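I'd like to ask you about the structure that follows.
In this view, the complex is presented without one of its protein chains, the others remaining in place.
Each chain gets a letter, A, B and C, in the order it is written, and its residues are counted from 1.
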Amino acid sequence: MAEPPILGLLGEFGTADALLGAVKRAREAGYQHIDAFSPYPVEGMAEALSIRDHRIGWLSVIGGAVGIAATLAVQVFVNFDYPIEVGGRPLIALPAFFVVDFELMILCAVLFPIIGMLWMNRLPRLHHPLFGTPRFSLASDDRFFLYIEADDPKFDRDGTRGFLGSLGAWSIEAVRP
Amino acid sequence: MSGKRLWRGLEELAGTDDFRAALEAEFPAVADLFLTDRRALLQVMGASLGLIGLAGCSPKRSDDAVPFVNRPEDIIEDQIARYATAIPFDGYAQPVIATSVAGRPIKLDGNPDHPMSRGASSLFTQAAILDLYDPDRSQAPLFHGNEASWADYDAMMLRMRRAWAANGGEGLRLLIGPTSSPTLIRQLRALTTALPNARVHSFDPLAGERAFEVRPDFAAARTVVSLDDDLLGPGPAQVPNVAAWASRRGPNVAAGERLRLHMAETTPTQTGSAAAERLAVPPSRIPVLASALAAELGLGSAQDGLTRPETLWVRQAAAALKQGLGLVTAGAHCPASVHALTFRINEALGGAAVRYIEPVRFAGAPFLELARDLDAGRVSALVMLDANPAYAAPADLDFAKLCARAPLRIHAGQHVDETAILSDWHLPLPHALEDWSDARAIDGSATIIQPLVDPLYDTRSVHSIVAGLTGDPAPALELVRTSWPIDDQAWRDVVRSGIVPNSAAAPVAAQAPPAPPLASAAGGEVEILFRPDPTIWNGQFANNAWLQELGKPLMKVTWDNVVALSVALADRLGVGNGDLVRVSAGGRNITGPAWVMPGQPEQSVTLFLGYGRKRAGQVGSGIGYDAYALRTAAAPWTTQGSIEKAGGQHKLATTQLHHALEGQDFVRTVSAAHPRAAKEEERDQASFYPRWKEENAAWAMTIDLDLCTGCNACTIACQAENNVPVVGKDQVARGREMHWLRVDRYYDGPPEQPTTYFQPVPCMHCEQAPCEMGCPVHATVHGPDGLNEMVYNRCIGTRTCSSYCPYKVRRFNWFDYTTKAPPSVQAQRNPDVTVRGRGVMEKCTYCVQRIRGAVTQADIENRDVRDGEIRTACQQACPSQAIVFGNLKDAESAVAKGRTSPRNYALLGELDTRPRTTYLARIADEEA
Amino acid sequence: MAQIFSPTADTWLRAVLIALVVGTVGSLLLAGGVARSQYVTEVARTPMQPVPFSHKHHAGELGIDCRYCHTSVETSADAGFPATHVCMTCHSQLWTQAPMLAPVRESLAENRSINWKRVARVPDFVYFRHDIHIAKGVSCFECHGRVDRMPLMYRAKAFEMHWCLDCHRNPAPHLRPQNAVLEADWTPPADRRGLGQALMKLYHIKAPDQLTHCAVCHR
């Protein structure tokens, strides 16, 4: 009889270090499509999963640039669109303009990375197969999970289950759609 | 004449029902919780006058366009018409040019063609327009307080006339307020001839002791010694006096030629402030000084018992007089003996600088005789014309009781006042702009008073009323016309020009008046003086909100009269400003707020008449204390009495809290030694900013502090021109007065003998304005012609501009000060100036409406604006012509010349705001 | 643990988020639109007049000069409305019994004004002057539209500030020679631009900064 298809296997660990070790071992074992879940960011996990993503930082830089440029543009435009003398000050009074420029630079430098982060994380996502697995709720409490996806080339239902067991997972669950 | 037709046009405007509806919608009669004092003033009254052109910050407005049925040739809906006429003030004509828009008179200014005005005007003239629209004016005849009709009155008068015709007017007494109207005088003479037993009495609470009119001629004088004569102060002669005085000072007069003023006075006045040598003495010393001065000039024996300052002052005055072209004047209220002395002194000095003319005003039998007759029950009918004895009569006469002795009492006046309620009949008189009349100016020259509008209410001219005593009440025009036997062409010219050619009184060879013995009995604890209030005068202006809210020239107190006492006396009594004091004399006493008056001699107290009115109207009733209550027939001007602390405080609303110059150089003085007013560092300061390109106009103003006498005419002129709202005592006390142009007054030196400075402060129109920089919405910006423009409809009320303004000339509409004003008051508003709504900032605009008007006109004619073509309201009113406005780009303009004067300096110049309004420093009076 | 949300929840959430964004932007645009709509600007508003006066007939077909009724247009800020007797100069002869003209006759008889409704109007705080505009060759039709084609008078232009500014910033294209100012069917010459420039000089039209600063219209 064919078992119902699964999306992957979820192994539960007790500590951050255990998880970290498990992840490293899994990589060594050649697993590609894996993810780790923890109640707090675990030091070294990014390296272990070789996540190298600098786009957030750049988004902030871009945001800042866009913010300041746009504001300055508006300020210059309105003063040319309807030039009015104000207190004998020059039409384009950069020192005065710059305060607002700075504030909007900051605003955009914050908005861009945050929106970008959510976008790249594909959030918000209220429904996710993982939420269906009974013990996963502990991921936000004090447990640590290693997730090996079914579409991983090396994935083999029983083999992987065994592998997770060998990593010392307290529990192993199948994630179903 | 146009008056009638104009009014018909206006009636059409006001008459339609749609219009009334629109009017109701525009002015809901909502009582304003906060402005309690003003609330009364803001009650909506019926008369729905022209709403046309009344601008406001809200775009809501009636869509109606209501043309004439039959348009008169000389009027277009929004076009301005100007007519020459006159406003009587204490009987004297104040010559004016009245401006009216679509038949609504909105402004009064001096008549440039009249020698007694030369285009200038006093604060009273400026404020008179508001009286026309006073909602409290009496609107119909009253019989025992109930509305009656003229028909009823005429019926009654018919019976009386028969009786009088029979007995020659037995028991008929007229009591008439000060008047110089040739027509009225003619009528009164006719009446007394027709009814030989009738008598006409004069009533003037401010009547002086002078035998005839003294016309000091400053133009011919180099030294003027004034014995308590407030020549430059408020009064019917203020404008010509100040103008003449100014003609002998200012930039065009050589240092040696400058008029030098020696003043001996009790309570400080504007004249004293302008004097080179001011001596503060109690009134009892004035006669002594007079005879000492006479002695010094070789008339009579030398006086002894003078104090050192007195001796010094007399010596200096005499010395200056001896140099020739001298003139000595004495206050109208001084005892006859002093007038006799001054007469002799002037004779001795050659009398070059003084002329005497026959009294210009009607002199009837004394009021005291009337009182006696009333007491004796010899009066059967008492007709009181434009007089308010019930309020202003000497307290010891108890006029109310006397009055009751007359079986028939008729009162005619513009208000249902204290006297009206004692009378059987009250008859409403028209405002001077509503009916025909005539009057003589201070120099005797006559003016025909023509109406600009038909009477707003059911009034009848005083001429018609007097005519009604002996015959049919003919219309005023007819009566006036008959007094001037000239052909119609001449008549039209006279009416148009506002002056009857060569009607000025010719000088008379006056003979020395009898010289009664010098009476100077200083008894009692303090000497009490009675003086007319500087803005409310004898009480006739009590219901004029503009004058009520105007700070008194030297005290800057509004909405109140005070008890002025010296610093030393205040210390002794342990009172400060606003502490209540009780002043007693002759068994009577009044209680009023004390005011510590620098320069007031120690043992003297000054009481100001005009307040404490019971029936002045919603504005003027029940404020201040009634100084008349202490005044006796025997001693109307000075008396002896005592003063004590009454306990308690009275909240005074002053527009200026601090008075000492505190070592600052806001007001500067130049002298031969130091001719330059501006400091070195203040000249041509560098700037980080590139200059903006300017058009061919750069508006600017100079104010000559050497000529300013602090008379406040500019402030009221500005208020009338620019729809400046009245906010009431409570708001003023909170520091929220709205005057665009204020006259600051500073003291310097010892409080017993201070130097007094006046400084008018309008908007400075800074070239590098701090205010503009602060506004987030471009509501106050700079025009290419250098104006600091204030755009009310763009203002959101952040008030940053005011926070940044170093001169604090900006005013804010903390509440809705405008839309709840009675329609009649709104009808005065200048349609060329936006009426500011709640929550917007406002300030002096250099009368931008006048500038734009002239510039646009010049544009239409493809020419440049001429120098002097644009005159700001303040400049136009100023009697001493201290204010000059014009175009800096035009090197020939008066203002450009003034800018180059070494006396020119900028207020707070060190801030580098580069004001367009600059000041010309005072010139020190060189030592005699 | 069980799923809290069904798979469709995400769709809903996204829908809501999008709706929020669209809603905010949309409402702003709407506000802007309303401010420019006829409802606010009252363009084409045709108020009910006491007498259905036809400019088309009088000005257009009969070719009566504008100034015949609006007498003060050249000399005053206000163009002026015709006094009743102006109407009666003709209508005492023509259509003397026309019921349509009853209000006019009553007005004259009872000496009561006719209550015309203003069609073109600027707010109270705007000080517009007809005389200068006429003097500088700005035609009536610039602001009032082709009244000679209006059976009943309606507002032709949105009297908004930026509309005034457009002309004050660049008057040349709106200027006409004096003889054409009141000319309804004036056809500009081929070289309109050149004419505009010439008239700018002829009329001594000032530089834009002097025509657009606040005090020009606001006092």
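Some points to look at:
Assume contacts are C-beta pairs under 8 Å (C-beta built on N, C-alpha and C of every residue); 3 or more make two chains touch, one makes a residue touch a chain.
Quick note on the criterion: contacts and distances are computed from a predicted model.
As stated in its UniProt record, the chain not included in the shown complex is "Polysulphide reductase NrfD family protein", which appears among "Polysulphide reductase NrfD family protein", "NADH-quinone oxidoreductase subunit K", "Na+/H+ antiporter subunit C" or "MnhB-related membrane protein".
One chain is not depicted; across the entire complex it touches A, B, C.
In the complete complex, the hidden chain is touched by one of B:312, B:486, B:796 or B:891, namely B:796.
Looking at A:9, A:126, A:148 or A:172, the residue that reaches the missing chain in the full complex is A:126.
Across B:710, B:774, B:823 or B:879, the single residue that touches the chain missing here is B:774.
Listed for chain B, the residues touching the missing chain in the whole complex are 33-34, 656-662, 664, 666, 731, 734-736, 742, 744-746, 759, 761, 770, 773-778, 781, 794-800, 802-804, 806-808, 810-816, 838-841, 907-908, 911.
Panel shows chain C; residues 1, 4-5, 10, 13, 32, 35-36, 158, 160-162, 165 of it touch the chain omitted from the view.
Interface residues of chain A with the unshown chain, by the touch rule above, are 15-17, 23, 35-42, 45-46, 49, 51, 53, 56-57, 60, 74-75, 78-79, 81-82, 84, 86-87, 89, 93, 96-97, 99-100, 102-104, 106-107, 109-111, 113-114, 116-118, 120-121, 123-128, 130-131, 136-142.
We adopt the following convention: only the chains that are shown with their structure count from here on.
When the C-beta pairs in contact are tallied for A-C and for B-C, the bigger tally goes to B-C. The geometric centre of chain A is 81 Å away from that of chain B, both derived from CA atoms. Each chain gets one centre point, the mean of its Cα atoms, and the points for chain A and chain C are 59 Å apart.
Chain B and chain C have CA centres that are 46 Å apart. Looking at chain B, residues 778, 781, 783-784 sit in touch with two or more other chains. Residues of chain C found to touch two or more other chains are 209, 213-214.
Listing the residues of chain A that touch chain C in their complex gives 82-84, 124-127, 131-137. Interface residues of chain A, counted against chain B in their complex, comprise 84-90. On the side of chain B, the complex with chain C involves touching residues 12-13, 15-16, 18-19, 54-59, 61, 63-71, 76-79, 695, 778, 781, 783-785, 787, 789, 791-794, 832-835, 845, 848-849, 851-852, 856, 859-860, 862.
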